[in-house]
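Inspection log for the structure reproduced underneath, given as structure tokens.
Every protein chain of the complex appears in place save one, which is left out.
Chain naming follows the written order as A, B, C and D, and within any one chain the residues start at number 1.
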Amino acid sequence: MSASQPLLEIKGLNAGYGEIEVLHGIDLQMFEGEFVCIIGANTAGKSTILRAISRLVPHVTGTLRFAGNDLSSRASHDIPTLGIAHVPEGRHVFSDMMVEENLMLGAFTARHAKDLSSRMEGIFELFPRLRERRGQLAGTLSGGEQQMVAVGRALMLQPKLLLLDEPSHGLAPKVVEEMHDAFTKIHSRGTSILLVEQNVGLALDVATRGYVLESGRIALQGTSAELNENPAVRAAYLGI
Amino acid sequence: MKRWIAILAVIAIAAVLPLLLSPTGYWIRVLTFTLLFAAMAQVWNIIGGLANQTSLGHAAFFGIGAYTSTILVLKFGISPWIGMFAGGFLGGVAALIIAVPTMRLQGHYFALATLAFGEVMRVIANVWTSLTGGPVGLSVPFVPPSIAAYSFKQLLPHAYIALIALIIVTVIFEAIRRSAMGYRLRAIKENPAAAEVIGIDTTKVKLQTAVISGVLMAMLGTLYAQVAVFFDPDTVFSAASISIRVALIAILGGVGTAIGPILGALFIIPVEELMNDLFSSGAAGLSQLIFGVILIAVILWRPRGFITVFDSLMARFSSKARS
Amino acid sequence: MGGVYAVISIGLTLVYGVMGIVNFAQAEFLMIGMFVSWFAWAYLGLDPVLAAPLSFAVAFGIGWLVQGQLIARVLKAPSVAQIFLTVGLLIVIENGSLLLFGSQFRSVTTSYQIMSLSLGALFISVPYLIAFGMSLACGLALWWFMRTSWFGRAMRATAQNPMAAQLMGIDTALMYKIAFALGVGLTAFGGAVILPYVTVFPGVGGQFVVLMFTVVVLGGLGSVAGAVVGGLAVGVIQALSSLFFPIQLQNLILFIVFIFVLAVRPQGLVGASR
Amino acid sequence: MSKTTSHRGGLSRRSLLAGTASLLASPMIVSSARAQAKPVNIGVIMPLSGANAQFGINSRNGIELVADEINAAGGIKALGGAKINLIVADATSTPTTAGTVAQRLITQNEVTAILGAFASSLTIAISEVTERRDIPLLTMSFADQITGRGFKNIFQIVAKASALGKAQLDYTLAIAQASGAKIDKIAIMYEDTAYGTAQAAGLRAAAKAANIDIAMDDAYPLGITDTTPLINKLRASGAQAVFPVSYLNDSLLLIRTMRQQRITIPAIGGAAGYVIPDFEKGLGEFAENVLSIAPANYDLAPDLTERFRKRFGYFMVHEALEHAVALDVLVQAIEKAKSARAEDVTMALRGAKFTGGWTKAMTGGAVEFDSTGLNTLSVPVMAQWRNKELVTVWPKDVAKGTAVWKS
Partner (left out) sequence: MTILDVRGISRRFGGLQALSDVTFSVPKGQIVGLIGPNGAGKTTFFSTLVGLIRPDSGSIQLDGTSVVGQKPHKVAALGMTKTFQNVALFAESSVLDNVLTAGLLRHDVETARKEALICLDRVGLKSVAHKLAGNLSFPERARVELARALCTGPKVLLLDEVMAALNPVEMQEIMNLIRSLRDDGITLLVVEHHMRAIMTICDRILVLNFGRLLADGTPEQVANDPVVVEAYLGRSMEAHK
């Protein structure tokens, strides 16, 4: 793949549920190795972009391409085979299954790979707490640990692109920091990341570039530093 | 205004129809049972449609009604008209007894708990031989015909009584739907927590509906007993031919609407009869098989009931009218 | 009996657990399993218990088609539509088999039909014992499959969280097909192993349907472990009630316990997460 | 495929063939025209689906056999050779449906009489319709209520349930006595259906009259899957003979569980599940010597009942036999009345004694209805399984073999 070709390319994306359209003409692209965030108020439609990529939204029009593949013709269970892993909002761990099983399921489409145990080992290095809890039912873990399971589960795929939806939601600040450190590490190992985050300060802190979504439209975009200095962003989302 | 004319027209047709049929014949019997089942489905609709609680145990109340009035006739010579209200009272009590433990159950759990309750009543009727005659069943005594004794030589009066019953329960259903209670029930159905927060006593409303539905169902049980003249525990407490069937009628027609159960009954009962007439002698099971296939086809075609056919026809009509 | 109740009910709970559909036609697959086994006995001379895998296979195939062609279409419909689709299926299967196989009661004669093991004053019926053993083996096999195989894991994942399962790359539609086919297959398997002591006829499902629901709901809808607990609980309740009450009342007592348990623990004895 | 000209809805291959045949035989039409009298419609309402379907179908087979024979022999002579046209309908398992079907047959098909409907509850429901419409109803259902309600249009071809229960006990005592055994303690177990409870009541009354101790008297729910508690109780009761009243599945279960527990006391079944071929098929050698009461048995008139076996491949079970007799009696009544009008037929049925034809297969050798409609000549028989056949062993005057009593 040439460097000029974006890894993910979204053009004129409209998406919604039933009669309600949530996204109106979204254009977004990101290149391999980027760490991009989407910020904006609650219900602005941030999650819907990720869900549209994963083909979880019923009504979608517009272009959705990933590494040269047209995503709109794919079934949602095909998406991981392309190398996209999605950590959904609210974690959605398999609560009646052990941590280990949760992680294994992340590699479901790569189940014939020989290196599953070393992949898991890598995740335990990233989140040592999961190693201690490997035999525990995921539903009995704390929120932060569940988030680790959700992220670890996605990493088992060794994805090219990692979609993170509100990973700091409902977590203690300390855990959020740990989490964001982990994201930085994951990014530094070469995984591209698209992060949706309501906590604007944190998002701009870890990502290199960002989009601001307002009522289903891209209102602003730029590098994290630019956005951080933008008075409108500061006023609207940082309360300053 | 137009609506009222349409409704009156339908009632007028329904009122004349029995006169066109032979008063002792077969079709009037089919008509009577169709009307009766429409009324039963309408009563089910109060709890199943308005409160969204899929009861599969309505046979319990139905059977209580049938047994109460018949036992009162047999043992004390009390007119079924009075027995009907006694049955209604007991039906309401039974509804209360089952509603208290099952009220907080949701969906499938509620359905299965009520199903079990119907079975409990069946077993009790089967075992309590001294009162119910046990598995042998009860025959309504053949007394000289009179309105007071609720006894007629022909089926025609029964058809009218069933029609009146259907009109009454439909009016009750519609009155509840439009009343404060109807609004409350819809709120509970769609979001029980929000309903509580805006001041609806969900427990009380659910209990009220359960009791109303139980009372009316038991009263219809008396009507049924008077038409069928003979019944046993397996008939009136039947899960398949009462509980599930009335729910099916309402659902196939369009649950939660006043005409749904009527459409459903007008479809199911005659179709069952027709299938039995056409195919039952040919090969055992064929008529039921075809009935089952039709049922599946209808559900796949219209998972939300026949009423949606009307709705979409109306929509097409009005859009054409506009353009 | 509890063990056998468990196996015929596990299928039902599996279907509910994975898809959230209460399959009223489940007991009809018990009947199908019994018929397959009976034909295998009558025409191939196979012992009904050995024919159980065949019963499983036939029901699995039918279940696959039923799920793919019918039930998949109502997965998003209101739950009442789902219930009544399976009611329609019940009517079709029961009467279809009446047409195909006739109405006779059929039973098999096995060499062990009157054998029993005696433990002092207690006699343990060999056919029951075999049925129990087979049920146990089948239950363990299912447990092993669900625990260790990729498909088993994927199916559990689908049951717990279909959206997340899709994100893992699991084809949930396929999982639904497998789950339904497996569920009815297991019930058919249970049908085959009870054939040595239960006669088969097209309406035999009706004798079991309420019992199956009692087992499953008592244990907790959707929980496989719950079905086992529920099955054993029903067996125990029946046995105990026959000690203290007339045998005639055993179902009455069972249903009253059932309603009571639901009132106290709506999620069943082994509370499933759903 | 049956040869009856029964109503099957639509144009059948048979009627096409018949049409073709009549074209080919056109020269004969004139001469046979007089013989083609209006057929007599007779309603047959049976449970053809549901739990009792097998018995309904057996019954239909018996009726069709007789109808075909009569039609082949020239139909109803008093009506100019009118053919019998059977209108068969499914009562399902619901009394109300049975009643509706009866109404349909009466108004739509103008039937002369109705035969049916095996299960007592169905028969009672039908009788409520036939009584109001004055249509004769002939039945082999044996609930006491059938002729106990003072109905004028009902005819019960066999002895009542209470009589059957009484005979079940009395015959057993007699058989035991004949082989030198004495019984003073018995056990009764029965399914809690109309049939089971009625017959158990008869047994109970007979035991009381004979001063026999009932050590166990238990009803159980229909469709029981584990009879171990019952058999445990039986063992504890110390009974010398057991009287189970049940359909096939429970019959097999009970006998098997008894054998598993090495209980060898004689079991004397209460008809239903004990007198059908499947009982022997299910138990094999363990069916041998099991006794059962029956309202009638095929070995009393083998010349007639063998025709059934030849056509349908199994021995003529009692419900088929009794329904065959019912149709024969009905046709005799029509011959006697020289009319197919329901009232005339009812008149002819009441009070007269019918002999010959299939009636000789009944214990009385004839059929005679009293004012309530009960056939007073019929007494039950005791049959015993011998080498895959049911042999009548009691009462002595009709017995075809000697009872084997082992305890």
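Operating definition for what follows: contacts are C-beta pairs under 8 Å (C-beta built on N, C-alpha and C of every residue); 3 or more make two chains touch, one makes a residue touch a chain.
It should be emphasised that the depicted structure is a prediction, and the values quoted were computed from it without experimental measurement.
Touched by the hidden chain within the whole complex are the displayed chains A, B. From the options B:Gln106, B:Ser146 or B:Asn191, the residue with contact to the chain not on display is B:Asn191.
By the touch criterion stated above, the residues of chain B touching the omitted chain are 178-180, 183-184, 186-187, 190-191, 193-203. Residues 18-20, 22, 41-44, 142-143, 168-173, 176-177, 198-199, 201-202, 204-205, 214-215, 228, 235-236, 238-240 of chain A touch the missing chain (whole complex, contact as defined above).
Going forward, only the chains that are shown with their structure count from here on.
In terms of the stated touch criterion, the partners common to chain C and chain D are B, listed by label. At the far end from chain D, in terms of centres built from Cα atoms, lies A. Chain centres defined as mean CA positions place C nearest to the mean of all protein CA atoms. As a whole-number value, the distance joining the C-alpha centres of chain B and chain D reads 36 Å. One finds 31 Å separating the Cα centroids of chain B and chain C. In terms of their C-alpha centroids, the spacing between chain A and chain C amounts to 41 Å. In chain B, 123, 127, 284-285, 288 are the positions where the chain touches two or more neighbouring chains simultaneously. Taken as a contact graph, the chains fit none of the simple arrangements: neither line, ring, star nor complete graph.
Chains touching one another, given as pairs, are A-C, B-C, B-D, C-D. Here chain B touches chain C in the complex through residues 48, 54, 98, 100-102, 104-109, 111-113, 115-117, 119-120, 123-124, 127, 239, 244, 247-248, 251-252, 255, 283-286, 288-289, 291-293, 295-296, 299-300, 303-304, going by the rule given at the top.
Residues of chain A that touch chain C in their complex: 54, 56, 75-81, 85-86, 88, 92-97, 101, 104-106, 108-109, 111, 139, 153, 157. Those residues of chain C whose C-beta lies close enough to touch chain D in the complex are 1, 95, 98, 102-109, 113-116, 123, 125-128, 194, 197-199, 201-203, 206-208, 211, 238-239, 242-243, 246-248, 250-251.
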